[in-house]
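Every protein chain but one is kept in place in this view of the complex.
Note that the chains are named A and B in the order they appear, and that numbering of residues resets to 1 at the start of each chain.
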Amino acid sequence: MNALQIIIPLAITYTVPLFLIALGGLFSERSGVINIALEGLLGVGAFASAFVIFQYENIFGPATVYVSLIAAAVAGGLCSLLHAFASISMKADQVVSGTAINILIPALTIFLARSINKGSGIIPVVGLELWDVPLLSKIPIIGSLFFHNTYITTFISILIVLISWYVLYHRPFGLRLRACGENPQAVDSVGISVVKMRYIGVFISGVLSGLGGGLLLNTLVKEFSTLIFTGMGFLALAALIFGKWKPWNVLGASAFFGLAKTVSDIAPLFPSLNRLPSIFLTTFPYVITLVALVLFSKNAVGPRAAGEPYDVGKR
Amino acid sequence: MGKNKFLVSLLAVILGIITGALVMLLTGYDPIKAYEGLLKGAGFILQVPKNATLGDIIFNKRLGDTLLNTTTLILTGLAIAFAFKTGLFNIGVPGQMLMGGFFGVFVGVKLSLHFYIHTPLAVMAAILGGALWALLPGILKAKYGINEVVTAIMMNYISLWSVYYFVQNFLKGNFETESAIINPSASLRVEALTKLFHGSNINLGLFLAIAVAILVWWILDKTTFGYELKAVGYNIHASKYAGIKVNRNMILSMMISGAIAGLAGAVYYLGYTNNIKIGSLPQAGYDGIAVSLLGLNNPFGVLLSALFFGLMNAGGLYMNAATKVPNELVPIIVAIIIYFAATSLMFETWLHRIGSIFRKKEGGSK
Partner (left out) sequence: MKYIIEMLNIRKEFASIVANDDITLQVRPGEIHALLGENGAGKSTLMSVLFGLYKPDRGTIKVKGKEVKISNPNVANDLGIGMVHQHFKLVHNFTVTENIILGNEKLKGLKIDIDYARQRIKELSNRYKLAVDPDVRIEDISVGMQQRVEILKMLYRDSEILIFDEPTAVLTPQEIEELMGVMRNMTKEGKTIILITHKLKEIKAVADRCTVIRKGKSIATIDVKETSEEKMAELMVGRKVSFKVEKAPAKPGEIMFKIENLNVIGSRGVQAVKDVTLSAKAGEILGVAGVDGNGQSELIEAITGLRKAQSGRIFINNLDISSREIRQRNEAGLGHIPEDRHKYGLVLEFTLEDNMILQNYYRPPFSKRGVLKRNEIRSYAKRLIEQFDVRSAQGPTTIVRSMSGGNQQKAIIAREIDRSPQVLIVAQPTRGLDVGAIEYIHKRLIEERDKGKTILLFSLDLDEIMNLSDRIAVMYEGRIVGVVDADKTNEQELGLMMAGGGKG
């Protein structure tokens, strides 16, 4: 009944940005570069979106929010180049480089927010409008769950996952990208630039994470502040591992977390759940993640060459 | 080679400071005033009153605060460094520190004993709390090969919300967001030190931290246990071949790292705040990563690095008050330093190659 009507749309809203960020992580790791900077990258996207809305609302009018989302994606992509440069060209430890970005971005973006918003580290936004899908939302039961009070960006995101899956498994680019993550020497020996492929992989992860951050801002949090940085980037990493680096599985894993988090968040609304000690509800998403990891990810093996800087000299 | 590494770290710090200055210039702040404020806030630049003694100058309150910050960072840095040296990335230090702190504060609030018993007991409880919290990620990694980064992150959040619940229900204090205050017999604060540093919150934790640094160095360098841990961290297969029990060592390694993090909790919550504040994970836990990386994951490097970061943290608040520069600047500079330190591997390799060309001319190996 109504419980589902509240849970499902909320869960979807939480899942979509989480999933886009995880998908971004997928592209990077499949190309062979571990990217734990997802938390920072989503932050850069959220900030870029907030910035555009704050500064240019007058210029773009009702389309501002969509322009800001494009800005979010671009900002994420550009920022990810820092990680790409360190990891690929400078052969830095990929975990360290990612950590540096995760420390830098929250501080830098709040710093910049303060300087444009008279010292306040908070930029509120109106966010995306709720939307009903024409025709489909009228379908009994399913319509009200999935197509009512939703965002147009949700469907764009589904399109993104479709395209990602197709490219990854049916296009030369996808084949070569995956090969870079398993055996870069094989790729090099047929004359394809491993460096170029990896830069692209990391760039895509930045674009998707930035977009995810923009969506996080405009659908869930509705203000740019420290509230953006609550660990969705790390949860995305968990979803990636849980989903064994395959696009549709990662979507499933993200949906799982989205559902768990939503149940935990709205529990106060339900008296029956409310009787449980609050600790069960607040820790529920994380405990269930651990359980899921133990059950499904034993010795989960990622792309074989991920994490190793590519050395031309090694034979 | 060690010299090269040190030079490279130093270069990273310099580049970080310069880049921070650039960021400030671009956003309309005065970098010189800001850095001056930083040093003042850290106790390295003073306005000296007329009757000041040498003791007054050296052991000033702000320096005490710098050392206070340093104390916690030494321990979180060591926790991370120890794990790194043995092949693990323990990003769970914040959660372990909080849980350890909770255990310690619990003992400090609920019991009433003589100082000589109470304090050590509370500290040991904290160490135990941290070690226990690191156990699960360790076991999952050793037995099932599950990535310790993901499990530790989950444990961080579980720690956050568990402590939240336990404090509100068992350790209630005067404010919603704080626990009760510990009995003074459990506090690491000592009158002599507090007077020496003119009222700063510096406490016995500093000596504990330095002692742990020496202990960590000794274990890793001089014992068979350290030999085994390092071997497992570098090469699991060769370790198995050598008859080393790999799983046991991985788990022990995580536990020791967690124990040090727990001690960091003791030092922070029993020495500084005297209670637990709920709702957030201690930032010092994450800063430990930066401290360790800059200190090249070496115990003595961590000591120096923690001093640097302690300076930054202590000075940041003053800088903000005096020059209005937001103290987010501090983590910005820290992150830039780490980034340069990470990319410097190439510089180090180049330096080494240039060096080896000169060495080869004198007749090399092979």
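Please note the rule applied: contacts are C-beta pairs under 8 Å (C-beta built on N, C-alpha and C of every residue); 3 or more make two chains touch, one makes a residue touch a chain.
Only a predicted model underlies this, so the values are computations on that prediction, with no experimental measurement involved.
Residue B:K240 is the one among B:K40, B:K61, B:R189 or B:K240 that touches the chain not shown. For the chain left out of this panel, the touching residue among A:D188, A:E223 or A:E308 is A:D188.
Residues of chain B that touch the chain left out of the display are 222-225, 227, 230-231, 234-235, 237-243, 353, 356-357, 360, 364-366.
Along chain A, the points of touch with the absent chain fall at residues 166, 170-172, 175-176, 178-179, 182-183, 185-192, 304, 312-313, 315.
Rule of thumb we're sticking to: only the chains that are shown with their structure count from here on.
Rounded to whole angstrom, the centroid-to-centroid distance between chain A and chain B, based on C-alpha atoms, equals 30 Å. The touching residues of chain A, when paired with chain B in their complex, are 36, 82, 85-86, 90-93, 95-97, 99-101, 103-104, 106-108, 110-112, 114-115, 119, 121, 231, 234-235, 237-238, 241, 277-279, 282-283, 285-287, 289-290, 293-294, 297-300. Remark: chain B residues 23, 27-28, 89, 136, 140, 144-147, 149-151, 153-155, 157-158, 161-162, 164-166, 169, 286, 289-290, 293, 324, 326, 328-332, 334-336, 338-339, 341-343, 345-346 touch chain A in the complex.
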